[in-house]
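One protein chain is absent from this view; the other protein chains keep their places.
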Amino acid sequence: MEFRRGPGASDPWWGAGAKPLPGSGAAPRLQRLAMLLLLEALLLHPAYAARVVSLNLCTDEFLLLLAPEQAVAVSFLANEPSMSVVAGVARHVPQVRADAEAVLDLHPDLVLAGPYGAQTTLALLERRGTRVERLAMPQDFAAIRAETRRAAALLGVPARGEALLTDMQARLDAVRAPVVRARAVFLQARGYAAGPGSLADAVLRAAGLADAGAGGQPGLEALVMHPPDLLVTATAPDFPSLGTDLLRHPALKQIPRREVAPALVLCGGPWTAGAVAALAQ
Amino acid sequence: MTRWLALAVGCLLVASLLTGAAGPGVPDTLILWQIRLPRTALAALVGGGLGLSGAVLQGALRNPLADPGLLGIGGCAGLGAVLAFYWGVSAVFAPALPLAGLAGAAVGCAFLLGFAGRAASGPSLILAGVALSALAAALLALALTLAPNPFALAEITFWLMGGLEDRTLTHLLLAAGPIALGCLTLLRLGRGLDGLALGDEVAASLGVPVGRTLRLAAAGVALAVGAGAAVAGGIGFVGLVVPHLLRPWLGERPSSLLLPSLLGGAVLLLAADLLARAAPLLLPLHQEPRLGVLTALLGAPFLVRIARQVAPGGMT
Partner (left out) sequence: MIALRTVRVRLTGRDVLHDIDFTARAGEMVALCGPNGAGKSTLLRALAGLLPEGRAPDPRRVAYLPQGARCAWGMTVAEVAALGRIPHGDADPAPVERALQACGLNGLRDSRVDRISGGQARRAMLARVLATEPQVMLLDEPTADLDPAAAHEMMALLRTLSRQGGCVLTVLHALDLALRYADRVVVLAAGRIVADAPPESVLPAAAAAFGLPWGFDPSPRLLPPCQS
C-alpha cells in the first residue's frame, strides 16, 4: 500500500531516523544497529528464524530493533519518519494492515500486537492457530525494561534486548539532576496535559523536571493564568491537524517550550531515553 | 425588536469576554485578546452569518426549512476547508483555509440553486439538500481518512459539530472579511426577496432581477457561511431557528427579517458558546460540550415543529 511520504522520504535509507529533530539523537544510533543486524542476518542466516508480523507501531519498533531479520511485515505507521524510530529500516519491510486475511496470507509464526485495537482480527487469527502476543504499552522505565525483555525473549534474542537496555540505562544515568526542578507540563495533541502514571510523566521526571500536569485538558486559559516553567510538546511538524494546531496557539508563546521528537515518546521503549536526554540538556 | 436584539448582542459580547475557565471578571490582557476576543467575535460573526443566510435562503427558496447546514452548504464548506487544512495548503498560505471553505460553499449553493431552478417544489429541494449534506459528510469523512495526518479522522467531530474553543486572532482575521462582505451582500437583497415571495414570475414582472438576486444570494451565503465553517466547523440549525423565532414578532415579510436574523444569529451563537463554556464550571463535565452539539440539540426539535406545520405539498 502506498502511504504518505513525509519529508524524510528522500533521505538515504540508512539515515531516515537522522532527520534533525531535537532530541532524536537515539534514533539513528538504534537504527544503524538494527540495519547491521538485518545485514548480518541476511548474510549469515539466509533462512528466517521465525516469521513475525507486527500490527502496531510500538511492536513494529521492538521487532525492527530487536530482530529485523524475522520481520515479515509491519504496520504502515512504521515507516513514518515523524512517528517511528525505525522508519529507515521499515522502508525495506513489507507493510500489512490489521486484516486477518492479509496476515494469514503471510503465514506468520508469531503476530505481535498492542493491547488495544484490532481485537476481533487477533481473535480470528488465534482461532486459526496463529500465535498472537500482545505487548503492553509501557508507561515508565521499569515497564520499558520488562517489556523489552519480554519482546526479546519472544523473538529469541535476549542478548539484543539486554544490549538495548544497557544503552538506555547509560543515557538515563548521564542525566544530572538539576538543582532547581523546573515545573513542566507535557502538552499533547488536543491540549491534553500528561499527568502522573503516563509515559510523558516518566520522561519529565527522568529528565529532572517536576511534572506540573494533572492529566485531562487544562484549557488555554488555565495554562496562561498559571503558566508552568516549561512547556514540553512533541508535535510532528509534517502534516497539520487541529490537535497540534492548538499547541501553536499564540497565547502559549510566552511560555518557554521544548520540543521533543514525537517518535521517541509515542511508544515507550529503550529509545524513549533519547527524549529524556534531549530534555535534560 | 432590532434595537433589543442589538442590545442583547452587546450584553452577550461583554459577558462572553468576561467568562472563561480563568474565572469571571476582567481577565489578564493576554487571555482577553488572544483567547476570548477571537472566540467571542467569531461567535458573533459566524452566528450572524448563519442567521442571515438562513433568512435569505428561506426567502429566496420560499421554504421555511431552508438552512445552510440542513441544505449541505455548511458541509460543502467544511469539506473544502478540510482539503485545504490537512494537506498543508493553509499552512503555506493561510487565506487558503477560508477561501477553500468559501469555494465548497459556493459549489453547494450553485448545486442547490441549479436544482431550485429546475424542480422548484419545496420538499424535493429539501431532499436535494439532505442528499448534498450526506454526500458532503461522507466526502469529509473520506478526506479525513485519506489525510496525511493519521490522527485526522479523530477530528471529524469538529468538522461535523463545530466549535470555537482555542481559535486565534488569525482565524478571526481570516473569517471576518468574507463574512462581513457576505452579510453586506445579503442585507441588500430585501426588496428582491420580498418580490420573490409572490413567485419568480411576479417578481420579474415587478422589475426584480430574479436571476441576479438568486446569484447574489448564493454568493452572499457562500461568503457568510463558507469562511465561518472553515474556522468554526459545522454549526447547524442557527439559520433555521433564528428566522423562525423572529417571525411571530416581526411578521413574515422576508426583508423585515434580514437584519434581525443577523443579530439574532449572533445572539444565539454567543449564548450557546457561553453555555458551552459555562457548562464545565457548573456541571461535573471534564470537557466543554461542542457548540454544534448545543445548536443541534436546540434546532432539531424546531425542525420537527416546522415540518409538522408545513403540510405535505404545502410548500412551494
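Brief remarks follow.
In order of appearance the chains are A and B, and numbering begins at 1 in each one.
Rule of thumb we're sticking to: contacts are C-beta pairs under 8 Å (C-beta built on N, C-alpha and C of every residue); 3 or more make two chains touch, one makes a residue touch a chain.
This is a predicted model, so every value here is computed, not measured.
Taking every chain of the complex into account, the omitted one touches B.
Residue B:202 is the one among B:14, B:184, B:202 or B:304 that touches the chain not shown.
On the side of subunit B, touch with the chain left out of the figure occurs at residues 62, 191, 194-199, 201-202, 204-208, 247, 251-254, 316.
The rule is simple: only the chains that are shown with their structure count from here on.
Computed from the mean C-alpha positions, the centre of subunit A lies at a distance of 42 Å from the centre of subunit B.
Those residues of subunit A that touch subunit B in the complex are listed here as 4, 77, 80, 83, 189, 191, 216-217, 219-222, 224-225, 236, 238-243, 246, 249-251, 254. Contact residues on subunit B toward subunit A in their complex (touch as defined above): 20-22, 27-28, 30-31, 34-35, 85-88, 90-91, 147-152, 154-155, 158, 166, 168-170, 286-287.
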